[in-house]
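A single protein chain has been omitted from the complex, and every remaining protein chain is retained in its original position.
Chain nomenclature is as follows: A, B and C, assigned in order of appearance, with residue numbering initiated at 1 for each chain independently.
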Amino acid sequence: MNITVTKLKRCDLLKLEGRFDSNTAPELDQAMNDSMDDGVFRIVLDMQDVEYFGSAAIRALVNAYKSCRETTGGDVRLAAVPDRIMHVLELAGIAPLVEIFETPTLAVGSF
Amino acid sequence: MNITVTKLKRCDLLKLEGRFDSNTAPELDQAMNDSMDDGVFRIVLDMQDVEYFGSAAIRALVNAYKSCRETTGGDVRLAAVPDRIMHVLELAGIAPLVEIFETPTLAVGSF
Amino acid sequence: MAVEYELCVKSSTQNLAAIAEFVAERAREAGLDDDSIFDIQIAVDEACTNTIEHAYATRSDQTLRVCCSVQDQEFVIRITDYGTPFDPDSIPEPDLEAPMEERSIGGLGVFFMRRLMDSVEFSTHAYRGNQVVMRKRFVPNDVDSTQ
Partner (left out) sequence: MAVEYELCVKSSTQNLAAIAEFVAERAREAGLDDDSIFDIQIAVDEACTNTIEHAYATRSDQTLRVCCSVQDQEFVIRITDYGTPFDPDSIPEPDLEAPMEERSIGGLGVFFMRRLMDSVEFSTHAYRGNQVVMRKRFVPNDVDSTQ
């Protein structure tokens, strides 16, 4: 599991890699909270290299999504979601709620 | 030669592919003018798949760069410039003047 | 019954990746396709997470046992713990229609297990501990299959 944060002009881009299970989801939670503590409420998660995204990671995502959207213009958006991870998000019923883009460039460019 | 335009929130992203010689440079000129006619003065050129970028293309780039920067916040920025094309831009003396980013995501995220 | 493979680890979430790898390896050997293997990994991950977080109340020094076998046309995973027993009928289904803002946090684990596996059974025994048995149907292509 690895998270690389790139601070851009309008948003933070978090590139996620590897497994996000209940062992590693707290680090995702932390990374998104760090952005918010920094006053950044526009977050892009680049999911391209995510191998696993379990219910604990979904919980972290939903929490950050709620907090960000409480601010004006704030949002958490996803990019490059692999098919299998998409299936999990659909099963959890959150795929239709979160904005999902084909590439990180499009997601970053949406803010 | 091919140009794919993606209109994003803060800028237009132009993905350039193939040869930009004096035969095809007018299309690059046209594409950037189309953005400007549309009121968009923030342009990212994704150079990753550019095979050739001659003096006519450099001329088009310099022209658009000048016009965009006459507006507040306007700019033409480059992304993912291949080594050989970078060498040409250096030779022409414009590499130090134009902002160049490693990836289109970073360039888009800079606006 | 055919061979049963067993992995016995401490009840730490740090072992979830190893458990996932163990189960995937067994499922691959049994001839399951990649999508089914991924489904199984999710179900096992959620089941083990629940065991660690709820049955063992996050204590990481307890025992977690994961067994895999092939029975008829099913890949079977049995997860055993010796913590607090659990009545699955006591938990409500998550409300997947609720807008994100009103979504209750959690409650997806058991839902994922039930949706991704063909059957999920919870049981509690005096000395055999708590068990969850999950089954996934597949078409065995093994040459010395008894089918």
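Here is the rule we go by: a residue touches a chain if its C-beta (ideal position, glycine included) is under 8 Å from a C-beta of that chain, and two chains touch if they have at least 3 such contacts.
As the structure is a computational prediction, the values presented were derived from the model and not from experiment.
J.: Would you list the chains present here that the left-out chain is in contact with?
T.: In the entire complex, chains touched by the missing one are B.
J.: Among B:Leu16, B:Ala31 or B:Val88, which residue is in contact with the omitted chain in the full complex?
T.: Here the residue in touch with the unshown chain is B:Val88.
J.: I'm checking contacts with the chain that's been left out. Which of B:Leu8, B:Ile58 or B:Ala79 qualifies?
T.: Reading the full complex, the residue touching the unseen chain is B:Ile58.
J.: In the whole complex, what residues of chain B lie against the chain that is missing from view?
T.: Output for chain B: 19, 21-23, 52, 54-56, 58-59, 62-63, 65-66, 69, 84, 88, 91-94, 97-98.
The rule is short, and it goes like this: only the chains that are shown with their structure count from here on.
J.: Graph of touching chains, which shape: line, ring, star, complete, other?
T.: line
J.: Give me the ID of the chain with the smallest distance between its Cα centroid and the all-protein Cα centroid.
T.: A
J.: What's the distance between the Cα centroids of chain B and chain C, rounded to whole Å?
T.: 53
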